[in-house]
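Here the complex is missing a single protein chain, while all its other protein chains stay put.
Labels for the chains are A, B and C, by order of writing; each one numbers its residues from 1.
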Amino acid sequence: MQLRVRAELVYVFQSATQVLASIEPAMSVDQTVLSESITVGDGVAIVRDFDEATGQRQIRTCLSGDVTILYEGVVENGTRPLLPAKAREHVWSELPLGCLPFLLPSRFCPSDKFMRFAQREFSGLPDGAAKVGAVVGWIHEHVDYVAGVSTAETTAERTFVDHAGVCRDFMHLGITLCRALNIPARAVSAYAWQLNPPDFHAVFEVYLEGHWWLVDPTGLAPVEGIVRIGCGRDAADIAFMTTSSNCECRKVAVSVEQLAP
Amino acid sequence: MQLRVRAELVYVFQSATQVLASIEPAMSVDQTVLSESITVGDGVAIVRDFDEATGQRQIRTCLSGDVTILYEGVVENGTRPLLPAKAREHVWSELPLGCLPFLLPSRFCPSDKFMRFAQREFSGLPDGAAKVGAVVGWIHEHVDYVAGVSTAETTAERTFVDHAGVCRDFMHLGITLCRALNIPARAVSAYAWQLNPPDFHAVFEVYLEGHWWLVDPTGLAPVEGIVRIGCGRDAADIAFMTTSSNCECRKVAVSVEQLAP
Amino acid sequence: MQLRVRAELVYVFQSATQVLASIEPAMSVDQTVLSESITVGDGVAIVRDFDEATGQRQIRTCLSGDVTILYEGVVENGTRPLLPAKAREHVWSELPLGCLPFLLPSRFCPSDKFMRFAQREFSGLPDGAAKVGAVVGWIHEHVDYVAGVSTAETTAERTFVDHAGVCRDFMHLGITLCRALNIPARAVSAYAWQLNPPDFHAVFEVYLEGHWWLVDPTGLAPVEGIVRIGCGRDAADIAFMTTSSNCECRKVAVSVEQLAP
Partner (left out) sequence: MQLRVRAELVYVFQSATQVLASIEPAMSVDQTVLSESITVGDGVAIVRDFDEATGQRQIRTCLSGDVTILYEGVVENGTRPLLPAKAREHVWSELPLGCLPFLLPSRFCPSDKFMRFAQREFSGLPDGAAKVGAVVGWIHEHVDYVAGVSTAETTAERTFVDHAGVCRDFMHLGITLCRALNIPARAVSAYAWQLNPPDFHAVFEVYLEGHWWLVDPTGLAPVEGIVRIGCGRDAADIAFMTTSSNCECRKVAVSVEQLAP
């Protein structure tokens, strides 16, 4: 699918603040950036990172005062295979080395606390795809999409108790339960076509039968319209803005428009 | 320093259990393994991982029943420079890409919750070395080394309240406070000469003025006698044993002997 | 039912330690103590409290060294009505003033965090008895009785995630869910006939249709064989031993024997 994506961020920094921004679509094997532009304030110096292994990009800079960051790009996001009905999970010794960190607990995904629940609820299922499907089904059934009940400190544990949250919380709970089942799971930030209201989206990926499969536990946007930005252990790794101190966010405006199917 | 290190682990696995073991000294530029042997049960098949970037190693296997894992090696651990009195911290845009994850909160190091305390207590100090020194001094003054007060779920937040813990807890608190000061900090597992009673040790490293510097916030063993095993975001990444389900640990016997200065 | 109850506690106190012990059966309208004796060490001075409103008793003293506390009594525990199939819940303005504290969150029962889950899961049920029955049913279905997974710091939130615990944890979760449904619920410590292995027991009570009804969410002992000791907001209030500093517990031996039906 060919999509035009756009993000406009307006921040106010009281003093010189270090900034990491992850808003550029990944240039990965399954996703092509056809054209793009990025502007940060009035020509502020920026460092542009590119990770060859994942195609992931980010910018680093130091900002102060009122600053607008504007990204626009046209992306061909390739074909996104849906999680199949059957897909086996790997024993650890079969996994690529790079998958191993995604078996472990992280800041917002304390999978170590969920071993008992996950085993109790899902371990009887026939294979990895069935387990991940059941995890997503469990979340659909038990968690309501409600804005305003979670904060930047909310972990999957709090969401599990509260039974409500936004896409970030759904993602954290999905990742947590998969890791507690010994299935590698990682956080993915994305532009998402047809997400309403438009915003950055958070989904996750599981590693089964030799591939990473994209899953959206909110069901709010079709997987084929997902444009990947970055991936990591949880929201801490894939935040669209990380700053060295508090600042004020005035505006986050995201749009995704289909140019060709 | 030339050191002979030895670790004997005895576990009982009720059923076939996937295992990651990180007990081999890293083969890194600053550390040479002169000779070694590892045995896992009675010739169980193992996968041996080697990460070229860090020299870090681990084994992966599947175990059941009563199993002894025995590692013995002779290591020249090189010269370990002590944290200097002065060393400047980097703005984010100067850091090597590989340092960035160590600025972020992790499972046991919720540095996002400590931003205010860390800034309040340490931000007035002149440079990165002074800040890290003050963090270590704060830990020395406020945290008691007490076995048995913490568990596998204990975070730096709980240790900060409890004012007591073991080397893992000291490490987590040190990492957390450094990250809250925007200084990259990572967990390091190690064999430690003169650690008493002998055991695996947990220390941490900070990135200042273009280098990673090793710090032992417990002060229980000289930094020059540290033999690095692995590094990661926190104890979850560097556990000497990670297993896919519960098992019984019967024995962990570690020894470190100096062969030459 | 006429029951002989006995508790032998052996503690070692390193230094003079203040102690509250709640091990005597309540002398309440529905429970008669026919005979009893209590000894604390070698004739240590004790204060004996009696609360007229509830018939609840406790002793206060200061202990050091090795101390044995021995209580023996014969109790007629009266008839304990089981939670009926139908019983309406009260609006707050109808409740006796003494019930109000049991609507609120407490140390181990953070009912404020469970409002959403409780309303989502149980609010459609026809009346208070149906809701409490559903809460107990939910606990039966989702929580396993497993010793050793919880500690003195374990809250209902951790038990809800872990899906396992002992009687104290079952009680906390039951109380928490009832309070989150706006039904007064309080913790009860007890001797319990046929509890196996014998120990102090923890159950809870809910206030519906003008009465407190006893509920055992573990289902481990018949309600008619419960001998009430004390009640309170949660385990903090009804601990059989509360001490002003750490001490070593050497032995807790409890027995309950039926003398007459």
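Throughout what follows, a contact is a pair of C-beta atoms (placed from the backbone, for glycine too) under 8 Å apart; a residue touches a chain by one contact, two chains touch by 3 or more.
Worth saying up front: this structure is predicted, and the values here are computed from it rather than measured.
A.B. asks: List the neighbours, among the chains on screen, of the chain that has been left out.
C.D. replies: Per the touch rule above, the missing chain touches B, C.
A.B. asks: Tell me which of B:Ala164, B:Val223 or B:Met241 is the one touching the absent chain.
C.D. replies: Within the whole complex, the residue contacting the unshown chain is B:Ala164.
A.B. asks: Using the touch definition from the top, which of B:Trp92, B:Phe114, B:Tyr191 or B:Phe240 touches the missing chain?
C.D. replies: Considering all chains, including the one not shown, the answer is B:Phe114.
A.B. asks: What chain C residues would touch the chain not displayed?
C.D. replies: Within chain C, the residues that touch the unshown chain are 18-20, 46-47, 49, 51, 60-62, 91-93, 97, 100-101, 103-107, 109-110, 112-113, 115, 119, 152-153, 182, 232-233, 236-237, 242, 244-246.
A.B. asks: Which positions on chain B touch the chain that was left off?
C.D. replies: Counting over the whole complex, chain B touches the hidden chain at residues 113-114, 116-117, 120, 144, 149, 157-158, 160-164.
The rule is simple: only the chains that are shown with their structure count from here on.
A.B. asks: If I count C-beta pairs in contact for every pair of chains, which pair wins?
C.D. replies: Per-pair contact counts point to A-B as the maximum.
A.B. asks: Just the number, please: Cα centre separation of chain A and chain B in whole Å.
C.D. replies: For chain A versus chain B, the centre distance works out to 29 Å.
A.B. asks: From the mean C-alpha coordinate of chain B to that of chain C, what's the distance rounded to whole Å?
C.D. replies: Taking the average C-alpha coordinate of chain B and of chain C, the gap between them is 43 Å.
A.B. asks: If I count partner chains per residue in chain C, which residues reach a count of at least 2?
C.D. replies: none
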